[in-house]
Every structure is written in C-alpha cells, then in structure tokens.
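Here's a structure for you.
Excluded from the complex is one protein chain; the other protein chains are retained at their positions.
Letters A and B mark the chains as written, and numbering starts fresh at 1 in each.
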Amino acid sequence: MSFEIIASNLLSGVLWGGILALIALGLSIVLGVMRLINLAHGEIMVAGAYCALVIGSLTGLDPLIALPLIAAIMVVVAVPLQQLLLAPLAGKGAEAPMMTTFAVSLILQNLFLVGFSADTRSIGQGYSTQPFSIGPISVPLIYVLGFVISVGIIGAVYLLVNRSAFGRDLRASALDPVAAASVGVNVRRVHALTFGLGAACAATGGVLVGIALSFTPTTGAAYLLTSFAIVVLGGMGSIFGTLVAGIVLGVIQSIGALVLGDGFRDLVGLVLFLAVLAVRPAGLFGRRT
Amino acid sequence: MKSDGQKNVPAIETRGLTKRYGGLVAVEDLSISFPKGEISGVIGPNGAGKSTLIGLIGGALAPSAGEVIYYGEDISKLPAPERARLGIGRTYQLPRPFLDMSVRENLQVALFSKSPLMSRREAAARTNQVLEQTGLAGAGNIAARNLPLLRRKRLEVARALMLDPKLLLLDEVGAGLVDHEIDELIALIHALNDGTRSILIIEHVIRVVRECCKQLAVLNFGKKLAAGPTQEILNDDNVAAVYLGAAHRTDPAAAGVATLTSARRKAKPDRATLLQLSGVSAGYGQARVLDNISMRVGEGEVVAVLGSNGAGKTTLANVIAGSLAPSAGKLEFGGEDVTRLSGDKLFSRGLAHCMEGRRIFPELTVEENLKIALRGDARRQTAQRLEEIYTLFPVLAERRNSMGTALSGGQLQMLAIGRALISKPRLVIFDEISLGLAPVVMDQLYAALANLRDSGLTMLVIEQDVERALELADGAYVLKQGRIVLSGDAASLSRNPSLRDIYLGEKS
Partner (left out) sequence: MMQENSLGRSMAHPLTGSVAPALIVAVFAAAFMTPGLLGNYEVEIAYRLMLYICLAEAWNLLAGYGGLVSLGSAAFVGVGAYAFTSALNAFGVPPIVGLLLAGLAGGVFAVLVSPAVFRMRGLYFTVGTLALGEALRLFMVNVPWFGGSRGLFLDADFPSREALFWWALGLLALSQFLITVYTRTRLSIILRSVRDDEDAAAQLGVRIYRVKLVAFVVASMLMGMGGGLQAYKLGAVEPYGMFGLPWSIDILSMVVIGGLGLRYGALVGAFFVITLAELLADYPEAHIVVTGLVLALVVRFAPRGVCGLVIDNWKRRRSETRGSEREVQP
C-alpha cells in the first residue's frame, strides 16, 4: 500500500470523524441532561437527510445552504414531540422513555419506507465527488466541508453550553434538576429544548452523511451505535471529549476498512464500543447510574 | 489481640476505617468495636457518618482505607452477598422492600438464597415464625407496595432476620414511629437478643437507645466522639451539646446576649401575612410525613421550624418551596394560592429555597452558581447583585472562578446562601444550613443571617440547633412526627422545658 493511500485514508478518517462527532454530540447532550437513551437518534439523523432531499427537489436549494433551515425544522418538530411523548413519562423510571423512543424509531423508519421507498439515496451535489488535494494526498472535498461545518457547529454548541445563560440552566439541570428548579430553572423547558438541540445536531450530521455517502430508511441504526461508541469513548457530557472520540473512531474505522475491507468499517467501531464498555463500564457514562 | 480468647472477640470491629466521597470524608479513621451477644448503639447528629458505617460493615460500600473485622475475621474485601451469608443482616433507613413481591416472598429471598433446598414445610415454618415475631402475621400475602411505612420498616427487620444473622444492623428503625409503636419496637429488639446474636442500632430516638443498648458510641463528623456504657454516655454534657447544638453556648455572657436579642425581637408589631399554610399534609408514596400543618410567616419576620430528625422539617421546606406537592391543604404566598405551583414558578414569585445539603452545582463555577439564580430582568443588574453577595461573603469573591467541588463545607454553605439571596427574594427558606459545619463557621453564618434579619428579610429557618435558631427567630414551630406540637414566640419557647424533651425524647 502506498504512502499516499494510507495518508489519504487517515486524513479522510479524521475528517469523517468530525461529522460522526457532530451526530454523537446530539445523543450525548440528551443523555447527559435528560438521562435519556434516545433510540430514535439514528432515525432523526436520517430524517435530516430526507429533509434536505425534499427541500433540494422543491426549491433547488443547496443542502449546505439549507442546513440552518433543516436544523430549525428539526427543532420545531422535535420539541413538541418531546413534550407530547416523553415529558409525561418523567418520574416513571428510565425504561419507559427509552421504550418510547424505540417505538418512535420504528414508526419513523417505516414512514421513510412508505414515503421514500427502500432505495439507497444520496444528496448528489457537484462537490460530492470532487477531490480535495494537498500534494499527493487527496480526500473528497465534501469531507473537508463536512468537517469544517461539524467542528463549527460543535464549537457553537460548546459556547452555547458553557457561556450562555441557557447553557448554565442546561448544565444545572443535568447535575441536579431539583436544585435547578429551586433557583428558578424551568427544567421541563430545558429538557424540551435539549431534545430539540440534540435532534438538530443529528439532522445536520445526517445531511452531511447524505451528501458524502448515501442513506436508506434503515441507515440510522448503524449511526446510533457509532454515536454510542463515541459517547462512551469521549465521556458523557464532555463536548471536547466527543469531538476527540469522534475523530479517533473515524480514524479507526478508516484503518479497519483499509486493512480488513470496507464491510468492517462499522464492525470495528462496535467491537471497540463493547470492549470499552466491558473494561470501563458505567463509569464512563456518568455518575448516577 | 488474638490471645484474648474466643470469649472476648468482638462481634464487629473496625480499624482505621475511612470512607471518602470525592473530597468529602464521611467516616474518618474510625476504630471502634462492639461486643458479641449484646445490643449496642451508635448515635450522632445528621451527617455524622452513621449510615455510612452500616454500609461499610454490611458490604454495600467499599472502604477507602481500614479494615472491618467480624468475629475475628477480616471481611473488608468480601462482597455484600458473602457477608450476608456469614450472618450479617442489615436494614435500610428508608425501607427498600421488593415492591412487586408479597411480604412472604420478600422474606424468602434470604432463605432460599442461603438454603435453596430447604424443605417446603421448614421454609414455611421459618417464614411464619418471623412474620409472627415481627407483627406481620396477617400481612404475608400482601404486595409490599401496599404496606404503609411502619409495616415496611417491620418488613426490613423481618427480611434481615431470615438470614438468621449473628450480627443485625438496624438503621434508624425507630424514626417516624409514634410512642406505642416505639414500645413495640423496643420489645421486639429485646426479643431478638437471645444472648448469642449481636445487634447494632443506629438511632435518633434516644428512648430506643436508652432502653435497649448496653454500649453506646457517639459519632460526630465521621469520628468517634465518645464510647462507653449507655447511661454514662447519655448523661455526658458533650453528647447533649452535639445534639442540641449548644457546644458554643457554655459561657453565660453569650447566653445573656441571647435573651436580650429575643426581648428586642418580641416587641415587633404584627405584620402582614406573607406565607400561610392551612391544613397541609404531604408524604412520599404511601408514607405520610406531614399531617395537617398550619402556620404563618409575616412580612419581615423570622420563623424557625424545629424538631428532631425525621420529624418532617425538610419535607415541610420542600412542600413550601414547591418541590413536593402536598396531598391536602392549601398554601398561600403573598395572598396568592400557590398550592399547585412548581418550584421554578414559586421562585419567580420571590420564594427562594436554600436547600438541605446545599445542592451546589459541582461543575459550575462559584460565579455561575450565583448567576443561575438571576433570571429575567435581574440579569441586567448582574454585576451589582454579584457585588452585594461578594460583600456579604468576601471569600466567595476570591474563589469566584473555582468549581463548586473545590470549596470547603463552609464556603459551599455561604455559596448556597448567596445563591438563595441574589434574586432578592421576598422569603428565603434556610434548611439546616449548619449541618456538618464546625462551630466557628456556624457562628459566621448565623452572624450573617442576623444582619439579614435586621435589614428586614423574611426568613423561614429550619434548624436542629435549637439555641441558635431561637436566638435568631421571632417565633418558632416545633414539629414532632409530622405534626406541630409547640409554637409561639422565640423567648417563651426557649424557656419551655418540654423542648429539650422533644429532642432527647425524655417524655414518653
């Protein structure tokens, strides 16, 4: 194997990892703040991709330009969904909300199937296949764009969480919801908005995946598990850790695909996930479990 | 040590036992032993490390350092199930029955896990015997979920007895019981002491301790304060001081000041009502903690809520602050019915709650912890409000960028107080702010509260330290078993002899 191929693969792994980190960030925030394992996270991501597809065919808008619009649509859809389905289950244990998200994932998956058929789709754009070269190293341009956008959004989320008043409420609600309510934080509202934020992260990530690769109604499950792997590796609630873990996983997937064959891409991530869980169990997930 | 002979080997002994949670030391270098075949007790104020000690002996908690020796055998490394099989049975302070199982099944867990092949007849006989013994005879087939609190407590004891324990650890089985129930409990404990079984009781109900225990140890701040024969320990002034919080009031001059202040406070005219509770009851699940509470706090008044552990003080604070919905009765704040409002809505109406245990957000900085309580329009005055709090507690200004975890207990409490004050509330509930703090720090905090009182802040002070609270307050309510048993102005209450009885349980 030539140096160029290895270097290109490593670089694309890093860039791809940035996009994975963005998707995982949504899962991580929801898990950290609401203690909710959102099994519909993968479907929400795929929903973002279909959303871009529809917007593209209706308006001809470039999916990258439409990203803010898609994110906004996801928030508008996800927030009422949370209030309708999940908020009433507060205080009924952790299993009931998780089962509900599982039901939501089934429903969404099959709505996609009805609406868009089982065909493999891709949000084709001029830059989807265009290469980006630095000397002998060459990666798809969309990977570079996707990485820049993802890291940009992750940075913005970091600022939102760590510098804004809403972020303060969010962190306080995650640490101690009762005490947060006692200093005036509307924890229910924080939860709804957190769910919306998580959905927006997943959906924008989904659009990038849709441009860079392809998707089907059932693509979500693999990304859900990859996201879990990243959350476990990076530590729940740590935004910086999520980014680093995403990049690490992206590189490992790239190496796995290069050495073992493309089919092993997701398997490598899952094996790593199980290994980490077995060696460092709930400790990595958080304090209360 | 080994040469003492089998006779003198203690049932349980700890050597240099230490348990840390992060920076907090719950039990520190504790070396203590309890004789076999006898009933011993451990007492101490809230947060002294008593339940942690039970956890360390029972195996639910792993020690940070030190050893646990059980009948001469080091069991520090054994997991909880193996300790149970060696004969250590424990109860939980808050009962943890297997809710979806019948009482009989709850009992048989221990039986069948230890001897799965026991004959049907023998198992039934053992179960029935323990049900009989613990007064649950008629309740065998009821789901544990449907048991009221008292019977859940009995179930805790019954379940542990099914292990046929050589050492029985009873964690506050008397809390929340009424007098005749306590009589029954004492009789039960005596019946369990068959001469070979050792029993270790952790208890706030002093009567249980006095009438059951031969030996007594007192814990304070995770350390052994005193140990010896029960009567000797209970008559010790230091021990009484730990309970009543009078450790700092030994010099008569200070006591004189206290009377003076009280006299001055008494002269205040009647004020407009700010908070009014009418017939409020509340509880958790099946357990009713508060029963028909009516009280009022006037504008600018300082009202204390007193009572021993488990009397329902903190539950009352949670109900008033909106974190627990009452099951009956009515709450009015500033003339508005707020019975059904949640905590954040009450906060926005000017009711701040400085919660028990401080509840500082550990991963937020000191300044963020303060800023989070500034909401809406108040955010525009952030700098000024922060300055006011920093003036009150200068040490917080020095540590404004430290994380919540990096502060000492006293600093954390100052931060909690600051967080409750920064929104300029109309009423602040201070729940047990002196808990686990050194006397000198308590003095500082109470001096700060006295200043706030003089500036006209309305306060509801929940406190175990009777003397401090009465010195600060205009009036007080005394809770016992979820009911108000005494109330009145601070000066007359502090002269009332039955107050000490309520705390040390002298009155039967």
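Convention: contacts are C-beta pairs under 8 Å (C-beta built on N, C-alpha and C of every residue); 3 or more make two chains touch, one makes a residue touch a chain.
Being a predicted model, the structure only gives us computed values, none of them experimental.
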Which residue, B:K19, B:K36, B:K50 or B:R159, contacts the hidden chain when the whole complex is considered?
B:R159
Using the document's definition of touch, tell me which of B:N146, B:N238 or B:N451 contacts the absent chain.
B:N146
Residue touching the undisplayed chain, where the options are A:A94, A:I134 or A:V259:
A:A94
Where the unshown chain meets chain A, residue by residue:
37, 85, 88-89, 92, 94-96, 98-100, 102-107, 109-111, 113-114, 221-222, 225, 228-229, 260-261, 263-264, 266-267, 270-271, 273-275, 277-278, 281-282, 285, 289
Would you write out the residues of chain B that touch the absent chain, in ascending order?
58-60, 79-81, 84-85, 89-90, 92, 96-102, 104-106, 108-110, 112-114, 116, 120, 123-124, 127, 138-142, 146, 148, 150-151, 159-160, 162-163
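Keep this in mind: only the chains that are shown with their structure count from here on.
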Mind checking the centre-to-centre distance between chain A and chain B? Centres are C-alpha means, answer in whole Å.
44
Chain B-touching residues of chain A, taken from the complex the two chains share
165, 168-169, 171-172, 175-176, 178-187
Which part of chain B faces chain A closely enough to touch in the complex?
321-323, 342-344, 347-348, 352-353, 355, 359-364, 368, 371-373, 375, 379, 419-420, 423
